Structure formats: structure tokens, C-alpha cells
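Taking it in order: structure first as C-alpha cells, then the write-up.
Yeah, one chain of the complex is gone here, protein chain that is, but the others are all in their spots.
Chains here go by letter, A, B and C, matching the order in which they are written, and residues are numbered from 1 within each.
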């Protein structure tokens, strides 16, 4: 049935030990594997696969790639054909090339982002187990992020947003839930939100100057966890870009903040709504764009449009 | 792509005017159609199709049927074949036979419940619209239920639960998220929770004496809406069966209560977790069954096992 | 200015080590002193005086006494005169007789409860300090109770409630905030809530069969802390008597549960309202008594009227 969810985000960080402490003590993830080159693999307590975040020691804080998990191994063959028919070259990486994963279909999105699909990753299980589980882990740390929920990728201009959006709809069968339209008669999509689940977004795209990653997001239950998370961030001098807010778009409750390397992160809370293929697409017009992003003030805030993570190209 | 979600619940009520007031003023639904025979069709503010609840004036408070919506009209043809191959007779009702719906595939579940599938229902839209929408309707009434989220159907014994569960997995491609196992070595499923979305359940089954409906549930955002809902119920002398609780199963936050005819309803809040086809099935063992249902006390409470709605057979 | 607040509760417990673990790991208090006879003194993180709870190893789980703190040492002299003029014998205990306290005025309330007043207790300070403090302690344990908020003392019949209520109003200048009235024309007070602060109650009295303590309560911020507390209790198999509820009386959000010795405790959350001397007294009539106690159902629940702690008399 194709893509199920975001599997992992792979980024470069400046100080691997500082990052380890940050993601473990403040965000509440656990390091589940450590490579000789210092690369760390981490998972959230509510995830069952071995990792959802890869941190590579580097001299630049850049984005390497993002990987999504498909339901069946045979989906990879089906999707390879569809992607190549679209005109994009792909290659299969053998099992084990991507750490602790089965074979991986690797290619570049029309937006220029390195993208991977896989059907199998080593299994660890939730911290709460699968027999008579507690609703949350009593010994969890810091913010106790549930899972990595989505990423917002930055594309070069609205045309790139529109092309990659169409690609996700046509090739991956994602559903467009919301869009920001700009230009004459709102003919351009400046940003789009797409889902392959019933949550408001599993990936999103926004027009900017460069190819990169605006942020990726950790899921929290609700507004009270947002307050607690912001308190924990303040106690640890985390740089917060945008304090607790309501998004108009997705209805989510949010904080934007930075990791020690300057990668923008989000804590996103709330189901928002039940996303469905037949739900009318929600449109935010150019004049209400900032109401969509920061519902309470309706105005630009923080470094939202200027700070993001560049794509690492080789 | 098959089934998307619960489309509507169709029940008989004792006093149609009392029911109208109850569902409109307390639950916050809107009557969108009224038939000459007194039948009322209602929708929640966050739903876009014309109705999700059908109330028929009657001398008995019984369950008529439950309907799920599929993505494409052609899914109905595919599912007809699969259901018939399973050995269940089906029939197509022409467009309009089920009020304001396209053609409907109608049959009886292995558990004995009348079940319908449809791909098209008249469209109305969310109360908040689809252009620059507010996150919730300022003029909403009472509890402001978002949508009808799921139903728990009662089956005659664990074998019936097991058969209908297998049916939903094999024929409808639902995912089993949680189960209560009983009997020697936990060989029997006394209750199951199944999803076709990424929420913890779109339908559930429990073993009992009769064929019927244990409850259907309205979605609320979170724990604070649960308190507000319980307050509103108390202000209106709604009979509450189980006060605000945490479910172990689904992690949901809940209230069980009754409508004026005695149908058990639930307000269910929280995403719970991100349900996925590859998430390990969560098992509740017989000794922790009540911890699963009422997490805080772990003991039976209210009329949970004795009060339910019988199926209306003709 | 007289009495400021509840200073400490002094009770006997069956298993001192089990109690230590319970109050430290689950309730989040800290043992600040331990006597050779095994007596433990504990404080909550948001309290500044050395202890608010005294646990004495014993073969019976009984109530010894309750102590309130007055503002000035000279208040003790003033209150001694007022209490004796009322017709109650008092005695002064020298500094140090009550552990780590200054001199203590000791007497028996008209209701038969041992009662003490003091102006000075050894100072420790809040866990968060008093310079640029965090809003809560990151390393706090379990439920992280803020402070001991109030106690509900059980009296022998409504007449005893009425007498001790009048005593607190006339002698201690407490304000009656709420009352349950019963009997012909509601001529009897079956329960009263009294405050010396601007919270809804600093002490309360209820009519029963015996002289004892119904419960004492730990303060939590709000409804979400109540859910978290109930989850923590469930994770530790704490016996919960009454799951998360709204009180009609005080509007508080609450859980009733038991410590390992069977003392009933409460987590009480919310300011409720701003209590003031000129706020009209809120009256709950006999027919709405249970609505006052458990607002959502309006019916008796748990062992609320049958389980309590007897007074230890020598």
C-alpha cells in the first residue's frame, strides 16, 4: 500500500557529544547505536524501529537525507517503476548499506532533496512494551518526545513546491491537506502539507531561496506537554525561536527551537483533525498566510523564514 | 484503497425531540436533514459529509446498522467480490436508497451486524470552512464534538470476535492494534481494536451475550475537553456511567455516558499513538483486562459489561 | 494576624519503610529528618519550612494531631487567651518539644481533635530556591506534590461540625466558604469548608460516627497534573478510591486514594475561586449533596463515607 510514515531524518551536527546530551537529556530520545566514526542513531520511546534520527559528526550543520518506510518490500519495486516513469533515476542500496535496514530505494526528489524508501529496519520495540503497557514511560527523560512526526522541506521557489507536491500526490498517493496560495488569483503554492496517514501532515514543503530543511518535528500529546516542554527548554537554555503557539494550519500546538548545531526543531502537539483523502483541501490565502502559521498574532515571528538547514551536497 | 472511516451510525431512539435537543444542545451536533417520518440526520462541526448519525423515532432503543466510507466508487466492486468470496451475501442498494448517498454495498458481518459501505455522500463542509479556517467554531454548542470516531460492537462470545476481527484484517485490510486475550494460554480474543487509519481504532469488537452495540464515540481534542464535557453533562443531568478516565487500551481519555434513550456514548480524546501496520499488536492479558479498560483503578466500573444496545432485527 | 496555614499533619503508619518509599517516590516529598524511633519528617518541594508531614511507626494507622502556623509569635499569646475564654484548656509546649519548632500552643478542638499552633519552624527553603527560580524542579519525583493544602476532619455528628465551625470563625477568624446543610429547613451543617487564605479551604469538617481524619490533601496545579498523578498511581498500584473528578464544592479537581497504611489522601488541583471574607457562603442542599462532592455523577462513589482515619487517643 505504499508509504506508511517518516522513518528517519539524517543530519550532520557540529558537536556530537553536545548533541547526544541534548537529544537524550532534553528531548528524551535514546541512543540505540553508535558507529566508530561517531555517528549516533536514536529513537523516541514511542517508536519501535531501531532509530528515527541519525546524527553525523561534521564541520557543517547540514541535512543529508530523509527516509520513509513502506508497508511491504514489494512496494519498493512498484514505487521504483513509478518514480522512474516520472523521469527520476533511482538506485537500490543492498540490505545493510543503510544501517540496520533492508534494501533501500534511493533517489532525488524533484525538489532536489535526497530521499530514501525502505520496508525493513531492525526492531527494538516501544519503551513501554507491548503487553499491558503503561501509557507513558515513568522513567522517561526531559520532554519525552513520542516520535518524529514530520519534516518541512524547503524548496527553491513555488514552482519547486508545486512540482514536488504533485509528485507526492501522483507517485506516492499522498493527500494534500492544506496549502498556502500566492500570486495572481492564488495560482502558486507557496507551501503545502501532505499526509499518508490520518494526521494532518507527514511531510510539508515551503518555498524559499535554497534546497534544505526548515525543521523536523517531534510529537507531543497536547498543549500541556507544550508548556512543560518549553519549561524544560528554558531550564536548559535551549534557544527558542517561537514560543508556544497555535498553528492555524493543521491546528497544531507548537514550539520552534534549535538544537546545539542550529537545526530548527519543532514540538508539534495535537491530532489537529482527522485527515482523509476526501477532506476538502484547506487553503490559506496570501493575506492570511501568517494567520495560518501563527494563528494568535497573524504576524511573522522569530527567524521563521530566515533560519533553516542547508542540504549537504557531495 | 478501501475503507477510509466510519461514515454513519444508524440507531432507533425513544423520543425524537428529546434526542434532537440532546445531540444538538449538549453534544453540539447539527440536524442537517429531517424526514417526514421524523428521522433526523446530524453531523458534527468538524465533519464535511452531510451526516454521521441517523436517529429514527421508535418504540425501542436499538441499533440498525453502521456504515463506513470507502475512497473510490470502484472499491465497492472490489470489496463486493472479496466479501462474497468470503462466503457472505451482499447486495447493492441504488444511489438514494440510503439517504443522500450514492450506491451502497450492504451485507451482514460475520458477527451478525448489519454493515454498509458507500463511496459518496452529499457534501456540506466543516462549520469552519476550508479557506483560512478558525481552529474551532466560536459559536459551537455544548461539548462541540469533532466527529464520530469509532464504534465498539458487541459479539456473541470470543469466537465471534475472532471471526469478525479476522474478517476486517483479511477482507478490509484493517490493522489489529490491541487485543484482550483470555482462556488457556490466552488463546481467545475477548476484545479487539482495529484501525484503517493512523488512530488507534476505527472499530472494535467485544465478546458478550448478544449481538449489539456497546457504544459509539465522539472525538474530543484532549483531557481538558474531557473535563469540560463532563461538566456540561452534569449541568444537563446527563447520566454518566464512567467519569473521566484514562484507558490503558488506546491510551485514550474518556467518559462513558448515556443518551436519553439509553444508548451508551463515549467522548474519546487524544491521538493515543500513531497506529501503523507494523506496530506490534498490544496485548492485554486476562489478569490485566480491567487495567486495560480503566487504567487508574484496574477494576470493573459502572455498567460497562451489562448495558448496551441490542441489534434491531426485522 | 493569626493563623496563616496548615503547618503539618502528624499520623501513625504501619510500615515506615514502605511509607518512606511511597511518599518519596510516588508523592514526591523529601525526608528531611529521621528520628531514632523511626519517625520521619517530610516536606514538599514547594514548601520552605522543614516538614509538613510526620510519619510515626506504629501498629495502628491513626491520626495524632494537626498543626497550623501563625504569623507572629505574639499571636500565640493572643490566641491562648481567646481559646481559653471559649472554655478550652491549653498548654504551651516549650521550643523543641515539637520537633524543630518554637513554642507550641496545644489544645483540643471542640470536635475532639488534637490541635497545635506554632509561629516558628526550622527553615529549609523551596527546592527551586529563591533567586531566579525555575517554576518547578526538573529532578522532582513522581507526582511532585506542591504542598499539603488542607485536611478534612471527621466529627461526631452535625452538632460537632457546627460547633467547631463556629469556633474557627469566632476564635481563629476563618471564613466559611461552603456548607452542606441537612435536616428540617437545612438547619444543620453536615459539612463545612473554611479558609484563612484566599483559597477555598484550609480546613474542612464533616459529620460522621467518630472523631478522625477523612483525608488530607496535596496541592497540584491543575487538571493535567491530576491525570498525570492518576497515571503515576496506577503505575505503582496505588489504591485509588475516587478517580479524577470535579468537586462541585470548591470547584477543585481531585483524586482520592490511600497510602500504604490506609490513610486517605487527596490530590487537589486548581485555585477554584478567590475566597474572600465577603464572598457569599455557598450552600449545598441535602438533595444536591453528592453533586457537591462528585459533580459529574452527583452520586455517592467509592468508600467516601466509610473509610477514614481514627484519632489516636492515649
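Here, contacts are C-beta pairs under 8 Å (C-beta built on N, C-alpha and C of every residue); 3 or more make two chains touch, one makes a residue touch a chain.
Remember, predicted model here, so these are calculated numbers, not experimental data.
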Of A:90, A:116 or A:224, the one touching the omitted chain in the full complex: A:224
Contact with the hidden chain (one of A:233, A:279 or A:312): A:233
Which residue of A:38, A:137 or A:298 touches the chain not shown here: A:298
Hidden-chain contact residue, picked from the options C:14, C:31, C:235 or C:271: C:271
Subunit B, residues in touch with the chain not shown (by the definition above): 134-136, 138, 224, 231-232, 234-235
Those residues of subunit C which, in the complete complex, touch the missing chain: 1, 4-5, 46, 48, 69, 71, 125-126, 130-135, 146-147, 149, 173, 197-199, 219, 221-224, 246, 248, 251, 270-271, 273-274, 276-285, 288, 291-292, 295
Contact footprint on subunit A, counting only the chain that is left out: 223-224, 227, 230-231, 233-234, 240, 243-246, 253, 291, 294-298
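Quick note on the criterion: only the chains that are shown with their structure count from here on.
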Chain-level touch network, classified as line, ring, star, complete or other: complete
Chain whose Cα mean lies nearest the overall Cα mean: B
Distance-maximising chain from subunit A - centres being C-alpha averages: C
Classification of the subunit A:subunit B interface as same or different, half of numbers criterion: same
Interchain centroid distance [CA atoms averaged], subunit B/subunit C, Å: 44
Centre-to-centre distance between subunit B and subunit A (centres being mean Cα positions), rounded to whole Å: 31
Contacts with two or more other chains, residues of subunit C listed in rising order: 224, 231, 234
